[in-house]
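Every protein chain except one is present and positioned as in the full complex.
Note that the chains take the letters A and B in the order they are written out, and that residue 1 is the start of every chain.
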Amino acid sequence: MSFLQYLINGISLGSIYAIIALGYTMVYGIAKMLNFAHGDVIMVGAYVIFTTISTMGYPPIVGVIVAVALCTVLGITIERIAYKPLRGASSLAVLITAIGVSYFLQNMALIVFGADTKSFNSIVKFGPFHLGGLVISGETLVTIVSCIIIMIILTTFINKTKAGQAMLAVSEDKGAAVLMGINVNQTIALTFAIGSGLAAIAGSLLCSAYPTLSPYTGSMPGIKAFTAAVFGGIGSIPGAFVGGILLGVIEIFGKAYISSQLSDAIVFAVLIIVLIVKPSGILGKNRQEKV
Amino acid sequence: MKLRNKFKFDKRARQSLITYAMVIIAFVVVQILLATGSMTSLMKGLLVPLCVYAILAVSLNLTVGILGELSLGHAGFMCIGAFTGAFFSKCVQDVITIGWLRISIAIILGSAMAGLFGFLIGMPVLRLKGDYLAIVTLGFGEIIKTVVNVVYIGRDENGFHFSIKSNMDLNMTENGKTIVKGAQGITGTPKDATFTIGIILLLVTLFIVLNLINSRDGRAIMAIRDNRIAAESVGINITKYKLMAFSISAALAGSAGVLYAHNLNTLTASTNNFGYNMSINILVFVVLGGIGNIRGSIIGAVILTLLPELLRSFNLDNLRMLIYAIILIVVMLFNSAPSFIQFREKVTAVVKSKLPKKGGVN
Partner (left out) sequence: MALLEVKSLGISFGGLRAVDNLNVSIEQGKLYGLIGPNGAGKTTIFNLLTGVYKPSDGFITLDGVDITGKSTIEINKAGIARTFQNIRLFKGMSVIDNVKIGLHNGNGYSTIEGILRLPRYHKVEKEMQEKALELLKVFDLDSEAETLASNLPYGKQRKLEIARALATNPKLLLLDEPAAGMNPQETLALMETIQFVRKHFNMTILLIEHDMKLVSGICEELTVLNFGQVLAQGETSEVLNNPDVIKAYLGE
């Protein structure tokens, strides 16, 4: 395969990482917590789509809409039950609770859907397209286009709407935001809702491109997307986008040109090098403690 | 004043003694249960792993609780120790035939190697803070696990052969034997790990960690945790002490890995034993046992390892991990949620005021 083909595949995978990383980075920016369960929301979304499409026979678009709706509700519920009571507690306590939620979702899926790997029917029914020597699958096209649309909508939402501005304010300074009359709890809930909705979309794209589904499907992409978010500078939305795409490209190139078994190691090695050179990530803000 | 000082030294020494005593009593109880034949084979199988997890939790607490840095790559150091130790024991299987001697040397080598990696990794990454350090340590853990999965090492009469491609690439003579076989890992490590050796290793770990904490170096490490800028202002070498805590923590995790490896027939580096899942599990032991509380780490490791097995014995096999997750969330909420803490304080205040006051007794 050609360099250009790998690049396109990398951007496609990176787009999925970017969509997941957006959820990570928004939640981190606003609630200052690492939501380790985010990857498992992807898995739940994928199972919902699988059930509506393959088991109940609805068209793919219905499956995606139902998944986005359910994951949004799931995200808000998780936040309400598990994270909200811990506001003001140590970040480590929140992290462990998030891990608990992650285990919960995985084992719930294990009980409901069983341990066997399901084969996922792609939600994209067209393609592939041939362009010169390149082969672009329908999934690739849909993934990249979705990622771009999501980025545009999200950026506009944050910069142009009142709720979006409230998000920015809360991420800058929670205390000051409260004084300005912003409802912090609502804003955080909204952030979880958006992040989880995006996770459902990411789940549908991920499982279309890599058509297997198990209770642990979301785990590794979740970790990688978290890596991507840190890579780009956690808390930064453009950072999540850049970090996600770069991570995807590095992973595919690593697989193609170096070693398919070592590709994960290469991804993490690049992350480590970037962080050592620029400790706050590519687009992150560097905050120094004042003496 | 003299008396007060004496009391002070005694207080710390007493806390340490309680911890040692707890471990020794547990050992004696298990020996009695074993002698009277009242222990199930399932429990017997858990004895060495319990020691492994307790050592891992204690060693991670040194990084998380005492140094105050979040590490999500502890299983990586365990992995290095496990493979170093198993490799050694496999090589000398026919030369050193005394089990306890073989595993003792393996433990020294495994922890030295893990400590060396802790030092090398710590040097560049300990400058990072908080969540960035967490993700980088997670990354290193995954790198170690992935790399171990592609390593092939064999030996023939010409010496050792090494490859990262396949068994064939080792280019050995026909007498050659593969020791590390890529994703299939190491098979046939002598089963030298016993509960007694595990307990001794745990006691040694406790001895090192507790004595370190209650010494000049331990104070410096905790000072960095409490206020880095102030520590620097009184001349504490931040890099040196961070590296010291991190390397010792890694070395001890390595020793736990050696013990783990010598309890298995086949040692492979999978997501479940050396991946970030394991690192996170160890962190859960530490947090639930109490951050910075060494005794708590042991208790946390033991309870959380036994809990799923207990649920299994109640015929809740399907639900056990789900219940584990729920318990984890509930305990975290109960321990750390500000509203719960307030509620608890209120209850204790009410209970205290209802109790009759004791006069004259201090």
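General remarks:
Basically, a contact is a pair of C-beta atoms (placed from the backbone, for glycine too) under 8 Å apart; a residue touches a chain by one contact, two chains touch by 3 or more.
A quick note: this is a predicted structure, and the numbers were derived from the prediction, not measured.
Of the candidate positions B:T97, B:N171 or B:N237, contact with the hidden chain is made by B:N237. The chain that is not drawn here is touched, among residues B:T40, B:N227, B:N265 or B:Q342, by B:N227. From the options B:M43, B:L212 or B:I341, the residue with contact to the chain not on display is B:L212. Across the interface with the omitted chain, chain A contributes residues 291.
Chain B meets the missing chain through residues 1, 4-5, 8, 207-208, 211-212, 215-220, 222-223, 225-227, 229-237, 244, 292.
One rule holds for everything that comes next: only the chains that are shown with their structure count from here on.
The distance from the centre of chain A to the centre of chain B, each centre being the mean of the chain's C-alpha atoms, comes to 31 Å. Those residues of chain A whose C-beta lies close enough to touch chain B in the complex are 28, 34, 36, 82, 85-93, 95-97, 99-101, 103-104, 106-108, 110-111, 223, 226-227, 230, 234, 259, 261-262, 264-265, 268-269, 271-272, 275-276, 279-281, 289, 291.
Listed in rising order, the residues of chain B touching chain A in the complex are 64, 70, 124-125, 127-132, 134-136, 138-140, 142-143, 146-147, 149-150, 164, 229, 276, 280, 283-284, 287-288, 291, 318-319, 321-322, 324-326, 328-329, 332-333, 335-340.
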